[in-house]
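A single protein chain has been omitted; all remaining protein chains appear in their positions.
Chain IDs A and B follow the sequence of writing; residue 1 opens each chain.
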Amino acid sequence: MRNHWYVTAWEHEIPADGLFSRIVLGEAILIYRLADGSLTALEDRCCHRLAPLSKGRKEGDCVRCGYHGLKFDSEGKCVEIPGMGAVPSRARVRRYPACVKHKWVFVWMGEPDHADPALLPDNFASDHPDWRNLPGYLHYDTNYLLICDNLLDFSHLSYVHPTTLGGSPAIAQAKPSIESISRGIRISRYVYDVPPPPFYRSLRPITGNVDRWMIYDFLLPGILLLHSGGRPVNSAPGDESCTVDLRACQALTPETESSTHYFFQQAHRIDQGDASITQLLYDVTVAAFHEDLAMISAQENNIALNPDAPMLGLHMDAALARFRRLVADSLKSQREVLSA
Amino acid sequence: MRNHWYVTAWEHEIPADGLFSRIVLGEAILIYRLADGSLTALEDRCCHRLAPLSKGRKEGDCVRCGYHGLKFDSEGKCVEIPGMGAVPSRARVRRYPACVKHKWVFVWMGEPDHADPALLPDNFASDHPDWRNLPGYLHYDTNYLLICDNLLDFSHLSYVHPTTLGGSPAIAQAKPSIESISRGIRISRYVYDVPPPPFYRSLRPITGNVDRWMIYDFLLPGILLLHSGGRPVNSAPGDESCTVDLRACQALTPETESSTHYFFQQAHRIDQGDASITQLLYDVTVAAFHEDLAMISAQENNIALNPDAPMLGLHMDAALARFRRLVADSLKSQREVLSA
Partner (left out) sequence: MRNHWYVTAWEHEIPADGLFSRIVLGEAILIYRLADGSLTALEDRCCHRLAPLSKGRKEGDCVRCGYHGLKFDSEGKCVEIPGMGAVPSRARVRRYPACVKHKWVFVWMGEPDHADPALLPDNFASDHPDWRNLPGYLHYDTNYLLICDNLLDFSHLSYVHPTTLGGSPAIAQAKPSIESISRGIRISRYVYDVPPPPFYRSLRPITGNVDRWMIYDFLLPGILLLHSGGRPVNSAPGDESCTVDLRACQALTPETESSTHYFFQQAHRIDQGDASITQLLYDVTVAAFHEDLAMISAQENNIALNPDAPMLGLHMDAALARFRRLVADSLKSQREVLSA
């Protein structure tokens, strides 16, 4: 799926004065900062002998290939070939539309004309004065759709995350509501009178059971925007002092057919005067996401043993089946554009 | 070859209260103990999203998937799906006939109706009060037929195992007798007046040359049952005090097209009041089998360089050529059953 914004990095990953490279959809992309503070994203492959430009060096707003010295400007145009007077106009590398929004570096992988900033997701909580978080990253050696599947069905919280994010079979038993939204799906799941996940008790004075909610949008190409939380059973609806209220942003970006980048943060707004809660929330999130990684890797290994084994569709697959249709539709319309 | 019993584990590998998994013929198999002490063997792949059930947990005689919580009984029938009242009858995983015989866990990979315990090999020496041994296991990254070839021609003892199991070129020069038996081949090789392998001298008071015998059945799918030994030249036939008398059981089980499980033991009945001889015998066997592993891996690497290189058939290949025909016949009759 090319006509989408893909999260390619956390902003802090791009060095102040160096070259950054990451593979997205099987293409190596070079990202670096210009003098005006903006970013440029270029094909990380010299048009001459296909060496990665990221192995060269930045010269002002230009990049020079480290193999034979071709120099490209921030638009991807070759502006110098050592020992050659005129530079042929075909000497250029592709430039990708790129922008930073709330600490995520987005790259548009499709036709540049269609790169509409209005299509960027609203990941405000990653960079909002009221919300605190630490940025996270995981690399998966699996196809990104298996990870989308995971995120589209939170019933797994009961079994994959019993001591981290989950805590009760009631999560799996609750039936979420699923609605279609623009370029995605909204999923809302409420669970009542259940033990809280252990980390809740470190955030708020919670002793007994809680009511929990998990409300999220899952958007093409693979963005999750989550509002989750809980509060003691029978507590007053507006009482923030005992309410856990979290905002998570997660992005799945295919690296290749068989590997995926995973960018995530989980934000809170509890001010205890230090960063301990932020760190705790980061640690529990990373621990939980490693639980997913272990399960999804085991699942993919099993699938690799027999790629033709059928999956049995169940009620809990409603959202992920719907999202796979969105992916299929997006690919279909892309093919129609290409063949038109 | 599906309609065979395959050794899948040593009995001690199956935990008292946990889940064990091993890949056989490219299929992941879950094995666990029931309350009555028997074993069950199930497809280690949830019918829902194909996660390995072995990553879940045992609940009584049932197993619950660790991804979305489906629960299966010991027959493979799904008996609970979280959040779903009725369980569809299609929700089940395959059950494999399984049994334990003389410490080997056998799984029947073919049609359950054909799983006849009478077809189990007579591996009595692995678990007989008169015979002592230690169980061994090796993993091969080669196709199992190359290892069968090795075991079907003991002439290699002269060259691969000169200081462990072999000891003399006379072994290779001796001509074994080969006869067909039910589902296999019986091979008998006698060698006279040769130096003993060094470990013989640790077992019995042997100083000079010995007469040796190696008599074994090699059975489909890849089971070796060996009676071997030796005694000083001109010693009295019935004199056990100077006779080395061994019983080995070995099983080759294909893991995938290109990897193999190897289960083995070599048993003796010399009572010296401690376990030192048992340990010595285990150590020399493991050392020798690593000599085979090195040679067969080198052989397979060579074949991989040019998979079309022909082998030159020689007299010493009589048994292995005959066994490869048994394998081909077994595959042929299997295909005929499938197409009928």
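Following the convention adopted for this analysis, a residue touches a chain if its C-beta (ideal position, glycine included) is under 8 Å from a C-beta of that chain, and two chains touch if they have at least 3 such contacts.
This structure is a prediction, so every number in the text was calculated from the model and none was measured.
S.K.: Write down which of B:A118, B:L305 or B:A340 is the residue touching the left-out chain.
M.R.: B:L305
S.K.: Among A:I31, A:V63, A:A91 or A:L152, which one is in touch with the chain left out?
M.R.: The one listed residue touching the chain not shown is A:A91.
S.K.: With the full complex in mind, choose from A:K55, A:K77, A:H128 or A:H227 the residue touching the hidden chain.
M.R.: In the full complex, the listed residue that touches the missing chain is A:K55.
S.K.: Since one chain has been left out of the picture, which residues of chain A touch it in the full complex?
M.R.: On the side of chain A, residues 23, 26-28, 44-45, 47-52, 55-56, 64-69, 81-84, 88, 90-91, 256 touch the unshown chain.
S.K.: Touching the absent chain: which residues on chain B qualify?
M.R.: Those residues of chain B that touch the unshown chain are 149, 153, 155-156, 158-160, 169, 172-175, 294-295, 298-299, 301-303, 305-306, 309, 311-312, 314-316.
Quick note on the criterion: only the chains that are shown with their structure count from here on.
S.K.: Mind checking the centre-to-centre distance between chain A and chain B? Centres are C-alpha means, answer in whole Å.
M.R.: For chain A versus chain B, the centre distance works out to 47 Å.
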